[in-house]
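One structure, as C-alpha cells, below. Some questions next.
With one protein chain removed, the remaining protein chains of the complex are shown where they sit.
Labels run A and B following the written order; every chain starts at residue 1.
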Amino acid sequence: MGASTHELDALLQGKYPAGFSTDIETDTLAPGLDEQTIRAISAKKNEPAYMLDWRLKAYAHWTGMETPTWAHVHYTPIDYQAISYYAAPKSSADRPGSLDEVDPEILETYNKLGIPLEEQNRLAGVAVDAVFDSVSVATTFRQQLADAGVIFCSISEAIQQYPELLKQYLGSVVSYTDNFYASLNAAVFTDGTFVYVPKGVRCPMELSTYFRINTEKTGQFERTLIIADEGSYVSYLEGCTAPMRDENQLHAAVVELVALEDAQIKYATVQNWYPGDEEGRGGIYNFVTKRGDCRGDRSHISWTQMETGSAITWKYPSCILRGDDSVGEFYSVAVTRGRQQADTGTKMIHLGRNTRSTIVSKGISAGRAQNTYRGLVRMSRRADNARNHTQCDSLLLGDRCAAHTFPYIEVSNPSAKLEHEATTSKIGEDQLFYCRQRGLSEEEAVYMIVNGFCKEVFNELPMEFAVEAQKLLNVSMEGAVG
Amino acid sequence: MSVAYEPIRHYREALAQGLKGSSGYSYPWLEKQRQVAASRFLHQSFPTRKDEDWRYSGIDRVLVHPFLPAGENVSTLTEEDLRHDVLYQLDAYHLVLINGIPVPALSRLDGLPAGVHIMGMREAMVQFPDLLAARLGKTGQDETQMFMLLNRALFDDGCLVYIEADCVIDKPIVLNHLTTGLPDNYMFLPRNLVVLGAGANAALIERFGSTGPSTCFNIVLTEISLEHGAVLDHYRIQEESRHTFHMSRVSLQQAARSRYEGTSITLGSAWSRTEFNARFDEQDAVCLTNGIYVVDDGQLMDFHVDIEHAVPSCVSRERFKGILLGKGRAVFDGHVKVLQDAQQTDAHLSNTNLLLEPGAEVDIKPQLEIYADDVKCSHGTSIAQLEPEQLFYLQSRGLDIKQAKQMLCLGFVSEVLETCKAQVVMEYVGSLLQREFLKLFSDG
Partner (left out) sequence: MLSIKGLKIAVENKIILHDLDLEVGAGEVHAIMGPNGSGKSTLAHVLAGRDGYDVTEGDIIYDGKNLLEMNVEQRARKGIFLAMQYPVELPGVSTLSFLKASVNAMRSSIGEQELDAVAFMKLIRSKAKLVGMDEDILKRPINTGFSGGEKKRNEIFQMALLEPRLAILDETDSGLDIDALRVVADGVNSLRADDRGMILITHYQRLLKYIEPDFVHVLAGGRIVKSGDKTLAQELENRGYSWLEAESAA
C-alpha cells in the first residue's frame, strides 16, 4: 500500500476537513450556536411556528446537558461553537468538474465495489447533472408511490405539507430530551427523510437513498421519520457501500420509526463514511440515535446494519416492543480497522406481552481499532412470555486491536426466557490451513472465513445490497490481513 | 437540637471516631495504609446508581441504618450453643470469629501440621509482622470502594491462614464468621489474609452465619495470595439472617501454575454484595469460580466478578447459577479483561437463572474486554423457568408440586454443587440447599 497511501494521505489532508470550508458562501451561517442560530435555520427553511418552538425547547434542554462519556471511545472534545449549522447545497462551481478530478484511490474503491459510472459521479459529487437522470427516475418512482398512497419526501417538505403527521409523530420515539446528540439534532437538524405508509399498504418498492428524492446533502444533522400505519409494510435502505465524501466531522443523525398494529418496518444501513487516516487523524464522528417503536400489537421492526466507516461510531438502533406480540430484530456487522473506534449495539425494551427479540452482532476488529458491542435487553414486569436470543461474536485480526462486549440484561418477569452468548476469538489456524489446502490463498481464505462469520447478518439484507455488503467487507479487509 | 440523620456524615464521624481507637498493635506501613484509606473515604461520597458499578444495587437500604463499629465485645456463646451447627461438627480445623473477632475458646486448632498457621489477625500481627507487611493490602492499592475503604481504615481483627511452601493440610480449614448477641446497628470489619506458599495445598471454608436476629453489617475483606503451584479449594457459605447486611470482597492474586477453585453459596442476609477480584501475575495459572445463589422475597444479592488476565496462558472459568423467588433481586456483573500481553487466554463466564415467581428481578452484565487476539473468550447467560413438562413428569410419578420444584431446583444447581471436591462440603451444602428449598416451596 506504501506509496498510494501517502498519496491518499496527501489528498485527504487537503480535503478533510479544511478543503471545503475556505469560501463561505452568503447562504451559509457563520460557525456558532445560540438561539439566534436556531431561529435562523428555521427561518431559512420557512418553517411553521410549531417547529421553531420545538427546536428552541430542544436547544434550551441541550444547553443544560453534558457530552456522554460512558462509551468505550476516545476523542478530543468537539467545539460546538466552531461548527456551522447551516450550509446551502454546494453550487456546481465548488464540485469536481469530472471524475478525473476525484481522488484516484476513491475511484479505485468505487471500481472494486462495482459501482456504475453514473453512480460514481453522484457519489463523488461531480457537477454533471445530465449524467445521472435522477429527475426522471425520481419521477417514475414518485408516481408509483403516489399511486400506492405512500408519502416519501424530505422532512422539510413534510413539515410544510403534513403538519398533522409531524406534530403527532416527530419526537414521539426519540424525544428532544433523549440524549445529548438527539437534543442537538432536534435543535439544528437541517433535513432528512419522511415516509408514511398508509393502512394496509405494502410499499411497492425498497425505499433507498439511491432513489432518494432529495439526494442532495442533507447535512450532518439528518433526521428521518418513518411511520408504518396499521397493517402496512416498508423496507428502507440507508447509505451506500461506496465511501461517501463529506466535509463535516460530526454527524448526529436521528432516526425514528413508528410501527402501528400489524405493521412491519425493515431498516437497513450501510455506513462507510471516511474513517480518518492511518494515524487516526480526521474521519467522521458518527453519533446517531436510532429507535423504533413497535407501538401496535403484532408490529415488527428490524434493524440491519453494516458499519465499516467513520472514525468513531456511536449508535444503538433500538426497539421499544410496546405492542403485544411485537417483534424486534437487530442484525449488525461492525468492522473497525486502523484507528477506528466503534461502540455499537442495540436496546430491546420488552413492554408488551409475548414480545420477541433477536440480536445478532458480529464485530471484526483489525489494526489498532476498538470494537465494542453494547446492548440492553429489558423485560418489564408486564412483558409476559417475552423472549430474547442474543448472539454476539467478535473476531480479532492482529494483536493490537481490541474487542469488547458489554451487554446489560434486566429481567423482571417470571415467564421471560432469554439466552445470551458471546464469543471472542481470532481466525483458527486450522481453518486457514483447511482453506489453503484446497488451493485458496491466505487472503482469500480470510475473506471467505470472515464472510462466513458475517453471513447471518448479510442474509437479512436485500439481495443486491448483500452482495455489495460482501464486496465492501472484502475491501475493508484489505491491508488488514496478514 | 437534633440534626437529621445523614449517612455520609454519620460514616465520616464513625470513621474519625474509629481511627482514634487503639488496636493494640501498630506498624508504620499499616498506619499509612489506614490513613490513605481514611483520607479517600473522607473525600469521596457513597456511590449511587449512576455509578456504573452500582447501577443495579442501590445502597439506600444499607445507609438508612446508622451502623457503628462494634469495637471490643465479649461473646457469651458457648460450645454448647454451637452443638447443632453441623458445620462446626465437621472434622476440620476451626477458627470461630464472633462479630469479627476470633474466639479461642470456641476454636479448635489443635494438632495443626507443621508449616500451617491459622490464627486471629491481632495474633498474626505479633507472630508474622514481616509476612503481613509484605502481603496485607497488596491488592487494591487503588481502592475506591467506600465500604472496603472503611475496612482498610478501621479493621481491628480477622484472621490469617498461612500455609508454608509444599505443606499439605490433612483437613479442611473452617473460618466460621458468626454474628450474635449485640443490639442493632453494629458493623463488623474483619480482615482476612490467606497465603499459600509454593506448592502448598489446602481446602478453606469461609462461613458467614448469625445466631440472632439483630440488624448488623458485615464488611469483610479477604485477600488471597497463591504462590507458584499452590492449590486452594475455597468455599464460601453465606447463610446469615435476613436482618444482616453483607459486603464482602475476595481479592485473589495468583503466581505461575497456581490453581484456585472457588465455590460460593449465598442464601442469607437482607442485602449482600460479593466482589470477587482475581489477577494473574504469572503464566499458566487457573482460576475457577462457581456460585449458587437462592434469592427470596425482599433479598438482594449482588455479585461482581472481575477477572484480569495480564499474562499469557491462564485459564479462568466462572459459573454462577441463581434461583429467584418472591420479590427477590439478583445482580450478576462479570467482567473479564484480557490485556495485550495475555495471549492464549482461555476465559469463559456463564450465569444462568431460574426466575420462579412474579416480582423477582435479575440484572446481568457480563462483560468481555479484550486487547489480545490469540484468545478464546466467551460468556453465556440465560434466564428461564422450570419446564412445565418436567414438573408434570415428576408429578405423574407421584411427587407433589413442592417436591417436584425442590427436586428440579436441586438438579439445576447440581452442576455447581458437584464441583465441590470436599465431600463433606458438598454434603453440607446439599442439605443446606435442600432445607432452603423445602422452606421456600412449602408456602407457595
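Definition applied: contacts are C-beta pairs under 8 Å (C-beta built on N, C-alpha and C of every residue); 3 or more make two chains touch, one makes a residue touch a chain.
These numbers were taken from a predicted model, which means no experiment stands behind them.
Under the touch definition stated at the start, the shown chains contacted by the missing one in the entire complex are A. The residue touching the chain not shown here, chosen from A:Y50, A:Y75 or A:Y434, is A:Y434. Against the chain not shown here, chain A presents residues 428-431, 433-442, 444, 448-449, 451-456.
As a working rule, only the chains that are shown with their structure count from here on.
Between the Cα centres of chain A and chain B there is a gap of 45 Å. Residue ranges of chain B in contact with chain A, taken from their complex: 52, 56, 340, 343, 353, 355-385.
On chain A, the positions that touch chain B within their shared complex are 70, 381, 394, 396-426.
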